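Before I ask anything, here is the structure I am working with.
One protein chain omitted, others in place.
The letters A, B and C name the chains in turn, as written, and every chain counts its residues from 1.
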Amino acid sequence: MAAQVAVCGPATATATELTHARRVGELLATHGAIVLCGGGGGVMAAVATAARTHHGLVVAVRPDDTHDNPTDVSVTIATNLGQARNAVLVWSADAVIAIGGSWGTLSEIALALRRDSIPVVVLDGWRITDPTGTPVPGPLHVDTPEEAVHAALSAMAD
Amino acid sequence: MAAQVAVCGPATATATELTHARRVGELLATHGAIVLCGGGGGVMAAVATAARTHHGLVVAVRPDDTHDNPTDVSVTIATNLGQARNAVLVWSADAVIAIGGSWGTLSEIALALRRDSIPVVVLDGWRITDPTGTPVPGPLHVDTPEEAVHAALSAMAD
Amino acid sequence: MAAQVAVCGPATATATELTHARRVGELLATHGAIVLCGGGGGVMAAVATAARTHHGLVVAVRPDDTHDNPTDVSVTIATNLGQARNAVLVWSADAVIAIGGSWGTLSEIALALRRDSIPVVVLDGWRITDPTGTPVPGPLHVDTPEEAVHAALSAMAD
Partner (left out) sequence: MAAQVAVCGPATATATELTHARRVGELLATHGAIVLCGGGGGVMAAVATAARTHHGLVVAVRPDDTHDNPTDVSVTIATNLGQARNAVLVWSADAVIAIGGSWGTLSEIALALRRDSIPVVVLDGWRITDPTGTPVPGPLHVDTPEEAVHAALSAMAD
């Protein structure tokens, strides 16, 4: 089965975050990876649209009970679980790429690292430190979409 | 987006149920519908294998945290929700076809009818009556895979 | 820890179902059992109010994100899981008593019997048969609140 990569990020995103999301979607699709996203706007819609444009398979894992995605996707999982769908999203992923920062996105990073077995790549996102200011090991912080996708896919190939 | 049809049924199935499941999977795939199943054995594996053989898109919505399906699928959603995944499965469906009977299958029929908006077709499955023995309206009981798929897809087209 | 008994039933209930629910709530409270319910109206509110009146501990396991129960309870679990909360409700129970019939209630009966380890008592509720009309073994059908509570609590004591 193809690699499944969850791409997480805020529904209200900056222009840079949207550009990053589109490039990540394009790269994942051209590498043959399945894109999982949250089925909302912002980063979620940008990655989905870009991956679909490049003939990728995109699965929206939505928090509500509707099938009305803001953008074209291949499959809709309407969990109706609220934010508990964040757990379903990351548990279904072979790797997670988080773009930008929001509390929902941070919950997905944390839940993915709680699993302790998949690469979690953060592009332009929030930092986590212990009380002394030392970064907590776990997330891999990168600066470009190319690095993000490379880190996600090569870690899986190990 | 293509129609998404959840096919539910027991992990331990009779030969007739397995034959039904294979034919339902074949028919859904040839009609271009996406097949959602629970990612287990028995009816779930039979419908998945048949749909994949006929070039269909199959999504396994699993109760646990593994991605190791008993059969080839296109996408794995590893919900890790236990039997609460039954709710995710039917909420994601545009129609539900239940083949055979089991408590898990009945929970999916009941959750689907709780939504009150999608066709729920039962092939060779359990019956539900009120205390006086009168059938409770809701499930559409059919006798053949052809009738099941026709009922599921034509109800959606209304 | 005290026995935890989930009492399930429709939000829109008949006068008989409400009378049954109140008596079940009273009996469970006087036997020292904790009452779990869905936090809605009808049977859920009736059993909660009666148990509280008799100094019982009542936990509402709600499908939404509000804490505004229609009746006084001791603890509110706001699952925000939609009908997937039905799984949480029955997994938390040492026994289930279902009063009356509805698709939500049937899903709880089915999910509870899927566990295959707790007593599931049905008072004045729907019947389940195989395709030949033979009752499917599992639910214990009773006629009075006294029988329902006795069956639930004595099965646990075995």
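In this text, contacts are C-beta pairs under 8 Å (C-beta built on N, C-alpha and C of every residue); 3 or more make two chains touch, one makes a residue touch a chain.
Since the structure is predicted, the reported quantities are computational estimates derived from the model, not experimental observations.
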item	value
Per the touch definition above, residue among C:V73, C:L113 or C:V142 touching the missing chain	C:V73
Interface with the unshown chain - residue positions in subunit A	81-84, 86-88, 91, 101-104, 106-107, 110-111, 113-114, 116, 124-131, 133, 136, 138
Interface with the undisplayed chain - residues on subunit B	65, 80-84
For subunit C, residues in touch with the removed chain	1, 4, 34, 57, 59, 61, 65, 67, 69, 72-81, 87-88, 91-92, 94, 115
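Everything that follows uses one rule, which is that only the chains that are shown with their structure count from here on.
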item	value
Among all chain pairs, the one with the most C-beta contacts	B-C
Inter-centroid spacing, subunit C versus subunit A (mean Cα positions, whole Å)	40
Centroid distance [mean C-alpha coordinates] between subunit C and subunit B, Å	27
Shared interface positions of subunit B, touching two or more other chains	81, 87-88, 91
